[in-house]
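Every protein chain but one is kept in place in this view of the complex.
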Amino acid sequence: MNDRTQDQILLEVDAISLSFGGVHALTDVSFDIRKGEVRSIIGPNGAGKSSMLNVINGFYHPQQGTITYQGQKRRQMKPHEAARGGIARTFQNIALFRGMSTLDNIMTGRNTQMNKGLFWQALHIGPARREEIENREFVEHVIDFLEIQAIRKTPVGKLPYGLQKRVELGRALAAEPTLLLLDEPMAGMNLEEKEDMSRFILETNEEFGTTIALIEHDMGVVMDISDRVVVLDYGRKIADGTPEQVRADQSVIDAYLGISHD
Amino acid sequence: MAFDLFLLEVVISGLMTGVMYALVALGFVLIFKASGIFNFAQGVLALFAALALYDFLSEDGWFFGLFGFTLPVWLAIPATAAIMILLAWIIERSVLRFLVKQDQIILFMATIGLAFVLEGLGDLLFGSDVKPLNIGIPQGASDWALDTFNLYIEKLEIVAAATAAILVIILAIFFQKTRIGRALRAVADDHQAALSVGVSLDKIWVIVWSVSGIVALVAGIMWGSKSGVQFSLSLIALKALPVLILGGFTSVPGAIVGGLIIGVGEKVAEVYLGPFVGGALENWFAYMLALAFLLFRPQGLFGERIIERV
Partner (left out) sequence: MFYRENGQFKSSYKADQAIFPIAQDRWFVIAVVLAAFLAVPPFIDQYWANAVILPFLVYALAGLGLNILTGYCGQVSLGTGGFMAVGAYASFKLVSLFPELNFLIVLLLSGFITAGVGMIFGLPSLRIKGFYLAVATLAAQFFLVWMFNKVGWFYDYSPTGMITVRPVEFFGVLVTGPEAGSAAKYLFTLSIVIVMALAAKNIVRGRIGRAWMAIRDMDIAAELIGIKPLMAKLTAFAVSSFYIGVAGALYFSIYLGAVEPVEAFDINRSFYVLFIIIIGGLGSVLGSFLGAAFIVLVPILLKNVMVGGMGMASGTAGHVEILLMGVLIIFFLIVEPHGLARLWQIAKEKLRLWPFPH
């Protein structure tokens, strides 16, 4: 929980509807995310949670509805605008660049902060090298924070699943995001890994003030670290409030009945 | 009146060439549909098939040298088909099975390597001179067309068109209605998933490459009868690419339609635009057409729309 101004709204999605052909991924979904909070999006499989993140990111364009980010209202987000506007994310199925090392992957997260042109890059000595070293220093902070120093130079394809997820978080953090979208960051992790991940998420939120939108299936984690929760089912919003409110909501319980979770 | 007739002849000539392209493109579609591999060697397969067929039929072939007699056409064709099936099996065992998990681009480049191997082998075994292929397809212009419509159409091309039509119908039925056809479509979608439900990848691939080999044989017969069996046959493979772009990589009817459009387009452009730019438009027109198409409809006329997921 964060004591900074909770009232400022960072992102608001309004009446978002998204479909692919005949499949309605999202129908008339509206909620907001306040600055500095940890907002969880939960719901049974196929509820449209990842699609929602993809809409915020600009990867999917909704047929209806608007997205208001940092006061600016849009019909749809462009991926580039989202990235430059400080939105970073991790992906459900890990979208790391397999041909590169951990360090290089996280360095790509700094791409929006680096701009020395082709000529300087070819020369290397001079402005390009200085820029590279400056950004390398920042990335090393991220690496320290996530405790992944030992695997810096390892090609990410060789890393175990849990570490890959951590590297992906590192890449997102490297961009110094205002809004961090996390898509099931703890999927497939054991208890110890989950505790580490929760710690990283909370520290990111508390120390750097990063607003976090989180998709997660582990109810224990959700209830522990979220400020507020929104629940989706079959593409519609069925509940929205604090963890306690949502936990007690009958429609949420109904939606989850019959679906096991750990 | 004469002008219209000329245009019609050009168009029909283009359609006929288009049918020939389509035959080769069909082979591509089959393999791509079932394995996601873009088989660059398809053209060389057609050449190889034609060379093998010639060998069975003629007295300066290995077969005659070994056994002292040549095969009649009705035996030679099945014999060549058998060779193509054997070849498919060899390719699966020595190349494909080792590349199952690799990216598409690696597989594509492997087929380029395969094309080179088959080309070198073909040259070594059968020699690189042009060979006439005569299996009894009627040659010369169709008298009927000449008399009835005053149009010059070659009998060979009519036979080719009819063959292509029959082939398409057979293949369409094969894919839609049979168990093997369904398995092929599963494999094309996702190798790993298909493996996990018990589809035997090796068998499927041998089947597909065999069918493709037989299609290549038909294409080789048609092209070989028309212009003799020669190396340039393998370059047809490159022409098939624009055909596939237009028709969609996974569509059997698309290969036909694409082939026809490219065939007509090329011919018309060559005849009507060619004189202004010095000729030989056919070298690149098909690709530019395909390029233009790609920019507006990347999946082709009949292909499946690609939806990306993250």
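Brief remarks follow.
First chain written, first letter: the chains are A and B, and each begins at residue 1.
Here is the rule we use: a contact is a pair of C-beta atoms (placed from the backbone, for glycine too) under 8 Å apart; a residue touches a chain by one contact, two chains touch by 3 or more.
Given the structure is predicted, the values throughout are model-derived calculations rather than measurements.
Taking the complete complex into account, A:Glu132 is the one of A:Glu12, A:Asp32 or A:Glu132 that touches the chain left out.
Of the options B:Leu86, B:Leu146 or B:Leu291, the residue whose C-beta touches the omitted chain is B:Leu291. Remark: the omitted chain is touched by one listed residue; of A:Ile9, A:Met100 or A:Met219 this is A:Met100. Of the listed residues A:Gly109, A:Pro185 or A:Pro243, the one in contact with the hidden chain in the full complex is A:Gly109.
Seen across the whole complex, the unshown chain contacts chain A at 57-59, 79-80, 82-84, 88-89, 91, 95-100, 104, 107-109, 111-112, 114, 116, 118, 121-124, 128-129, 131-133, 136-137, 140, 171-172, 175.
Mapped onto chain B, the footprint of the missing chain covers residues 38, 95, 98-99, 102, 104-106, 108-110, 112-121, 123-124, 128, 238, 241-242, 245, 249, 277-280, 283-284, 287-288, 290-291, 294-295, 298, 308, 310.
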